[in-house]
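Here the complex is missing a single protein chain, while all its other protein chains stay put.
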Amino acid sequence: MNELKGGIIPSKTGIRETIIDLIEKSVDKGIFDAVIIPMKVPSGDSFVYVLVKDKKLLKDGFPLAPTMLVQGAKAVSSVTRLGKGNMKIAAIIRPCEARATVELAKLGQADLDNVTIISIDCPGVLPTSDFLEDPDKYLKKFDDAYKNWDDKIMRPVCQICDKSSMVTGDLHIGTLGAKKDTCFIISNSEKGDSVAEKLDINLNQNLDSWNSKVKAISEEKKKKRIKAHKELKSTVSGLDNLVETFSQCINCHNCMRVCPVCICRLCYFDSDKVKHTAEDYLTRAESKGSMRFLPDTTLFQMGRMMHMSISCVSCGNCEDACSMDIPVGQIFSMIADETQALFDYVSGRSLDEPIPLVAYKKEELHQMEDAND
Amino acid sequence: MTKALKLNKSAEEGILEFLKYLLESGKVKGVFTLKRISKNSAIAYSLITNPDELKDAVPFYPLMPVNAGKLMSRFTLKEGAKKPVAAILKPCELRGFIELIKREQGTLDNLYIISSICGGVFPSRTEVDRSAEKKLPKYWESVKKGEISPDLRSVCKACEEFIPYTADITFDLLGNNDIDKHSIFYLNTKKGEDLAKDMKGDFSEKEFDRKKLEKINEKRQAEKKKLYDEIGKKMNGIDGLVEIFGRCIGCHGCSKVCPICYCKLCEFESPDSEYSPSNYETELRKRGGIKVPPGTIYFHLGRLTHIGISCVACGQCNDVCPVDIPVADIFKKVGESIQKMFDYVPGKDVEEEIPLVSFKQEEFAEIEE
Amino acid sequence: MERKIGVYICECGPNISEKIDIDKVIDAVSPIEDVAVVEKFKLLCSADGKKFLEEQIKKNSLTHLVVAACSPKDHEKTFMMVCENAELNPYLFQLANIREQCAWITEDKEEATKKAIRLVKAAIGRVKYHSSLEKKEIDSIPDVLVIGGGIAGMEASLQLASKQRNVYLVEKTSDLGGLVKNYEKTFLGMKPISDIIDEKTKKIDSNGNIKVFKDSEVEEAIGFFGNFEIKIKRTNEESEPVEINVGAIVLATGSALFNPDKTPEYGYGKFENVITSLEFEKMNLSGKILLKNNKTPNSVATIHCVGREERGYCSEICCMYSLKFARYLKEKLPNVKVSNFYSDLCIPGKTDQKFFNQTKEKNVGFIRSSNIKLTKKGEQLNIEYDDENKNKQNLLVDMIILSPAMVPNDDATKIAEMTGVSQDDEGFFAEEHEKLNPISTSTEGIYIVGCAKGPKNISDTIVQAEAASGNILSSLIPGKKLEPEVKTSQISESFCIGCKTCLTVCSYGAITFDETKKISVVNEVICRGCGNCVAACPSGAASIKHFKFNQLYQEIKEAVK
Partner (left out) sequence: MKNNEEFMPRILAFLCNWCSYAGADLAGTSRIKYPASILPIRVMCSSRVDPLFVLRAYLGGADGVLVAGCHPGDCHYQDGNYYTRRRFVALKKIVESIGLDSDRLRLSWVSASEGQKYAKVATEFTNKIKELGANSAKSKIFL
């Protein structure tokens, strides 16, 4: 990891308030014109992203919301896909959302010129279905778990996330290893440096305690991740297991729709390319005596792995949106680790790294070639 | 009076025997039905061609993993079936299919539609948490008595369209106390009669027990009123809508599973529905803040304008919503209100025009006031 | 490319400047992105104004033009011409109507100014999304196909044929003249019909530019105004169809008579000496008005309105020809007793009443009656009826003439389907608009004349034939290119799902279905640009030039800001 610069700022009332405070100050100083930030919905039982300009509304901002319904990258993309616009925007999102944002920028789906990404040390998010059961109770549970950095109630993919403090945006708020009533503010770009400067934050302070805590957690999670993937593999790999796993899929394609890096306007798997004649279907059924209809559920999932696992950030949104509780997020996190490792690629790590499938190196991947060649 | 075939077997066995006969006699080349497809007893629609495979078929299982109307559309979209295929559809699935046919999204060519007097289905989640299996005995008791099973989808409880309109064969289920002992197939059409013709069983002229069905309908109506009252209270002005739809995450899952939504690319996913930076700036000047991605209520209302007229209230959208918005309840209520204006029951008759692509010169004179 | 929008506000003398604070408008729209120039001018539609605009466009190298002035109905074309002169595509221009719908209707100057600002902003927002549109030109064929060789078709053919224009006249029988060739005289004038027919026939025969196809039918007609491909086939004969190309089609297929079998109370087909008006005309033309037993009738009754109830409309001419029958009868059998049974008399027009009075004076009876029923009494026919006072009455006569309603020809539906012309509720060909376009149809370039579009007398038929001819002569000029509508619909191939919704709502048959790709396709030559298909398409696959989503959306946005 590159040497990151950072400072320490007071955080007496709690991390959410500290962030809001910071944003308010920035807005006052004209550093930002608007902010993308989670906010509680009027019914009070959920959180969504809101682009806020009005300072009065900013108070209702709720960074580090207990759930992730819309992936923050999708929010940033929605605002900037058609151009950077004239507003300077801060996006308060989680590390995996920041990473997906970077992937989207590479895919031309976000223009980050006027966006300052501010990420936060992330304890994970709650599974949507749990949260919706009793929003108030679960918000409290989430906050308690956050204090203790306890991930047991979080999404399964959050429990094995080794990039929960990864800094890929412009600024990052660190709480790990911070002394009481303080937190770290880490800059990862010139944009971040300039914001800190305007806010009179000294970025040359000691980050050792944050660094070492992050490293420890990351290593521990990495171990957990490898183990979990290994276990998962034993239950889902192989054609039969795969088919069994996806057998309950009802083709709603929700997983694709909520995926931050699935960007197609018209998914290949909704296009004419997957539509066949009755005769074709019948012939296929006859060859086996019986055929699930629609067929090709596994093809859909594997096709999606092909299309986007390189950019998958393991946020787990797909799993949460699956109405049939298929562990699709965990499966994708496993596949993504493997496909990305092929190219020594980490999705969202850096804007400067090209997406591997649109680039190549002449000397690489010889292990894939026929040994006799 | 309709021709009817009676088999002295339980409904479960009777329908399978019938389907087996169809496949073995070659009267159909394939059977479209629900089937257990995996070890974990997942239920999915399957196209069965080998009679042996029927052993896992569960035609009347009270689940609707996908609205089969959508599947039949997919099956016949590119080209109608060339060989005869029997499809077992629930009444709302059949109606969905008919609505799609009206939109050129499928054909009835060579299809034999078998439907049933339907007792409703469970929410799909009951399959996920494995509770469906446990709820079955209670469900069948309710069906026999013509009662509303408490485990049904909200829209099923309130459904008055449990008798299929255009099925070739209607299987007698709801309100039939003897489904353990025998199976009754009403042969509504010439096609239906041809299918059953050489089957071993008792043929007679028979009529639905209209009175009994009327009674069931009354219970459903009461349930519907309850549902509408409840949801109606929430659908209160723009604030009410914001309360209901505010947490929508814009996954559009509801439209993806909707048997009527048939566009390749949904208008609400098209470039026209995207906000440019200047749009955002305008919105912010006006509102101070805006949900991103925006256009949630616009999407739902817009979808109502597109397909409300044809909504068959199957309830798929409710099931698939990751944030538990009662989409189906709302669509049923609003859909019905516009359908009534045109005296239109979606899927009742394939020849009937969709009201919004036709008109009468002498109508709605009062709208201009 | 960089956008440079010029905004010009017309003072329209005092018309706008007194009601709207133009300087405020200028201040409000000047800062808008891409707006390069904002200026006001006394009267932009004047020669000076046009010159000023033209110079401004050139001098400032404007890419888009907004004029805030009067209604587009007034000067949209004027300013589009200015654009053309200044080599700016005229569709990159938008006119904001701040006069008719702002200055002139608003009491308060401040309100009017605010509204004007919004209207100009909306126009600026919109014009940014305009695209250049090019006029299309297509070659047209000046030749015309006339279907039906009756009075209407003959008249139209004669009007249309000239050195530069061939006319193809297709008649399904072996003679020209249509129904009226069976008549002896015209009504009102009581002139021999044969004179008219013979004269027209002679002219047609001697006109080298009219090609007559007798015993023939049109088998196929595809294409559009300016270029229809036609196949003509001889009936009752196995031969290859003749293929011709024409620019316009005149439907003059005439009408038929209501079949009195459907009104059994009149005893048609059951009793001898009950005949239809057409049968009587033929009998009269043969010179011998005789009963079945070859005796001359002493009394004849005409029953009007046979089938009017059933068909639901008055056939306009039956009363008049019934009067003509009375004249025939009185001329040939001076002692015959003639009675007319009617419920209402239709004697419109400036001279019809005179004709009626003269007929009445010849001792012709008129009996207003209802509930007519015919029975046979000896050799005679007994007409039982209710008189005006609802009293039962009866009358014995030797012969009865029925005046049946006029109905569409049997082949009307076939022709309608072939040409894409719609039919009205009665089955006659439907005009495009009863008042605005009474002789054209929903398919541009196809006209309907004579009884094919409803009951009509000879003079009205000729008027229509002349009208249709005039229309064709003025729009289908030899050598002139046709300019189809520029602002037409388009359907995106990749978004279309093939539900045919657009096809269903299109009134012009401008959308066809590509069966291989399973998508809808717009024929831009036929499309009139109403935009109905666009609003009907749920996929957003259809759009319409110059009224695209984004262009209208900018206006909507301005209104809700």
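Order as written gives the chain letters A, B and C; numbering starts at 1 within each chain.
Throughout what follows, contacts are C-beta pairs under 8 Å (C-beta built on N, C-alpha and C of every residue); 3 or more make two chains touch, one makes a residue touch a chain.
On a predicted model such as this, the values are computed, not experimentally measured, just so you know.
Note that the absent chain touches A, B, C when the full complex is taken as a whole.
Contact with the omitted chain, checked across B:Gly119, B:Gly253 or B:Gly308, is made by B:Gly308.
Considering the complete assembly, subunit A touches the hidden chain via residues 39, 41-42, 48, 50, 57.
Interface residues of subunit C facing the missing partner chain: 71-73, 97, 99-108, 111-112, 114-115, 118-119, 122, 432-434, 436, 442, 487, 505, 507-508, 528-532, 534-536, 544, 547, 549, 552-553, 555-560.
Summarising the interface, subunit B meets the missing chain with residues 232, 234-242, 245-246, 267, 286-291, 294-298, 301-302, 304-305, 308-309, 330, 333-334, 337-338, 341-342, 355-361, 363-365, 367-368.
Throughout what follows, only the chains that are shown with their structure count from here on.
The centroid of the Cα atoms in subunit A and the matching centroid in subunit B are 36 Å apart.
Our note on geometry: subunit A versus subunit C, Cα centroid distance of 63 Å, whole angstroms. Computed from the mean C-alpha positions, the centre of subunit B lies at a distance of 46 Å from the centre of subunit C.
Counting only residues that touch two or more partner chains, subunit A has 266.
The multi-chain contact residues of subunit C, meaning those touching 2 or more other chains, are 494. For subunit C in complex with subunit B, the touching residues are 494-501, 504-505, 518, 536, 538-541, 549-550, 553, 557, 560-561. Residues 34, 36, 39, 41-43, 45-46, 48-54, 56-57, 69-70, 74-75, 78-87, 128-129, 132, 243-244, 247-248, 250-254, 257-258, 265-266, 270-272, 275-279, 281-282, 285-286, 288-294, 320-325 of subunit A are the ones touching subunit B in the complex. In the complex of the two chains, the subunit B residues touching subunit A come out as 29-30, 32, 35, 37-40, 42, 44-50, 52-53, 65-66, 71, 74-83, 85, 124-125, 127-128, 239, 242-244, 246-247, 249-253, 256-257, 264-265, 269-271, 274-278, 280-281, 284-285, 287-294, 319-324.
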